[in-house]
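Once you've had a glance at the structure underneath, I'll fire off some questions.
Heads up, one of the protein chains got dropped from this complex, but the rest are sitting where they should.
Letters A and B name the chains as they come in the text, with residue numbers starting at 1 for each one.
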Amino acid sequence: MPWFRILFLGLISLLGFNNDIFAQNTLVSPQDFTAFDTPNDAGGSVSLTWRVVPENNKPEVPYLILAATAPDGPWFEQTTLVNLKSDYPQYFGLSASNKLWSYCEITDFKQSLTDDNPKPITATTYFKLAVTDGSKTLGFSSVVSAMHQGNWFDASKINILIFVVIFSFVIMFFISLARKNPDLFIRRIPGLDAIEEAIGRATEMGKPILYLNGLDGMGSLSTIAATSILGKVARKVANYDSQIKVPCRDPIVMSVCQEVVREAYLEAGRPDAYNQDNIFFITDDQFAYAAAVDGLMVRHKPAANLYMGYYYAESLLLAETGAAIGAIQIAGTDSITQLPFFITTCDYTLMGEELYAASAYLSREPLQTGSLKGQDFTKGLIILILILGSLASTAGITFLVNLFKTF
Amino acid sequence: MTSEPKFHIIRWVIFALVALAIIIPVIVSEKIKLPDTSSRVVKNIYDKIESLPAGSPIILSIDFDPSSDEELRPMTMAILRHVFRKKLRVIGMTIWSPQSSGLMGDIFTTAAKMENKQDGLDYVIMPFKPGGSSVILNLSQDIFFTYPKDYKDKSTKELPVLKGIRTLKDMKYAMCISAGNAVDVWIVYGKEKGKMPLGAGCTAVMATDYYPYLQSGQLVGLMGGIGAAAQYESLIGEKGIATERMKPQTVVHSLIIILIVVGNIVYFTRRRKG
Partner (left out) sequence: MIKRQLPLLIAFAMGVIFIIQFFIPHQISQDLLTWVNKWLMIIGGISLLLGIYSLLNFHYLQIFRNKPGWGFSLIMFFSFLISVVVGFTPSLINVILPLPESSVQSAEQVKEWYRITGLKDGSSLDWIFRHGITPLSATMFSIIGFFIASAAFRAFRARSLEATLLLLAAVFIMLGQTPLGGMLWSGIPDIMTWILSTPNTAAKRAILFGIAMGSISFSLKIIFGIERAYLGGKN
């Protein structure tokens, strides 16, 4: 083999062992470095972006961000970055080409990389970006500046706002429709029809009705729905001259329930029959509450148990004990994990939104039934969008799915 | 539902059988050998923690109380031992109840002793703060404002384990182990503000609730109940209490299946008799 070929091969192999030389030679200065106020936030943060270039797009290439209070410096090292995540569609949009941006947020001004007490950014700050090889800087970007400010509208939630507005208009439309035509059809909910039967049975047997509002506080929608149903149940109990017991887990719920039951007895013309001691607080501990209610069931043997509201793991403890004493049981919960337990142990179960619909179902007021119809109409719309969205996504059209993205 | 006297007896027989199905495997535990299993959803959490470099700060949110301690402590111990071995910096916190604080202190102390880790240097335990989502939102702004002192009343700014950390965004991973809906709170507030990968641990009955979040990528992995804890123990090579508890669990599951079959046989026999 000629000597110059051997020399050439030797040089190539020598260079091939030292990959760093190749790596250094291919790194380029950061491109299109930009700084701006981080959108849709409370303030206190500046966003930095730069274009991902193929030469620098290696996981081990570190970037260094420097900041200063004046365009000429002095410059202070803020942070180093590797393994950049550039997938921020809420800032760059959902187009595939927008994934070619790197992104970083700066929330404070450090005097050095190891500064433990950085100060918040208070004035316009200047930034520059350097690409390094781990020990020395190889190239700088241009200097950019930005100042943070709090935003008054979160644009990334605009799809939620539009949906809420549309939904509200649909509800209002159906309420006005219900005012003109009060006999809107609502399908039968057996669990709610059975309440009257349960109260009648309890009256015949001379035993009380046990009503539980769930384990959440008054801030929970299911508890509010449960207290709404309690009012109607209490009125029927007053009319039948039976007895209702309402053990509560939350003191505020107890106060509300006492008021609701008292008003129900007043409306039924039986204020003398109202006994405040029948609505009482037990404890806020989950299993202590379950134990106490189980004890009540075993001792007082209620003829009907109504479980309305949100439940946790104690649902089976309550319902199975109720089944063992032979009570008729009606449950209504929006707790998905506990639905299977109620369905297997109770005679009737209201699932999810049926609990919220109970108030409208029992009162049959136009305002209530109208809102129920509006809710069902919107559900129909969502089913349609689901079908269209599935077909569109299958065909590679993603704009319908992107309309519903949340960030 | 009416309770027939016969059903009362059947109930007590079932309870007795379940008790035996739990007690006997515990007594003869050494004689029972079960194969190792590992599901994808549990392995994802293991892989995620394995991928984190030493010194990475992570949050472990312990959101259960004594009633769920038996089911969730084994998975918490397994996760803690793994992260300690990986030399990750662990911030323990809770948004559930004051009782969770006591549990957390006990679990962390036990795991730290096993892996030779120091409080303040390798991990820190934060006291309980009411507010749930508000605590997480505050964490996304300033960790020292949210927790000026740790569980032992030491100033958090002076702790070496929290050096270089300011907000939730500095966390490389978060895991919420909960008996209630704390995972939902972490998904909605923690993941949205911190943008870090989030894993979840929960009781077996609640695990089915979180599969939609796995599919959407909001959770990297999910551990449900003792079974998942046993899988994690075999992944980290430390078979402990969860693996032992799988033995009675397997027997009880088999018993329930047998009872269902027997119940159906009785039902169909009675139906045929008319």
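Following the convention adopted for this analysis, a contact is a pair of C-beta atoms (placed from the backbone, for glycine too) under 8 Å apart; a residue touches a chain by one contact, two chains touch by 3 or more.
Worth saying up front: this structure is predicted, and the values here are computed from it rather than measured.
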Checklist outcome for this item: Of A:35, A:202, A:260 or A:328, the residue touching the omitted chain is A:260
Checklist entry - Where does chain B touch the missing chain, residue by residue? => result 7, 10-11, 14-15, 17-19, 22, 34-37, 39-40, 65-70, 99, 102, 130-131, 134, 137-138, 204, 207-209, 211-212, 214-215, 225, 227, 246, 249-250, 252-257, 259-260, 262-264, 267-268
Checklist entry - Which chain A residues touch the hidden chain? => result 40-44, 150-154, 157, 160-161, 164, 167-168, 171, 175, 217-219, 221, 224-225, 227-229, 231-232, 250-252, 254-256, 259-264, 266-267, 277, 280-288, 290-291, 295, 299-300, 313-314, 316-317, 320, 323, 334, 336, 339, 341, 343-345, 351-353, 355-357, 359, 363, 365, 367-368, 371-372, 374-375, 378-379, 382
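The definition used in the following text is that only the chains that are shown with their structure count from here on.
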Next on the checklist: Using the touch definition from the top, list the residues of chain A that touch chain B in their complex.
Outcome noted: 42, 44, 105, 107-108, 114, 116, 118, 286-287, 312-313, 323-329, 336-337, 345, 347, 407
Checklist entry - Taking the complex as given, what residues does chain B use to touch chain A? => result 1-3, 8, 11, 65, 67-68, 141, 157, 163-164, 166-167, 169, 179-180, 192, 203, 205-206, 208-209
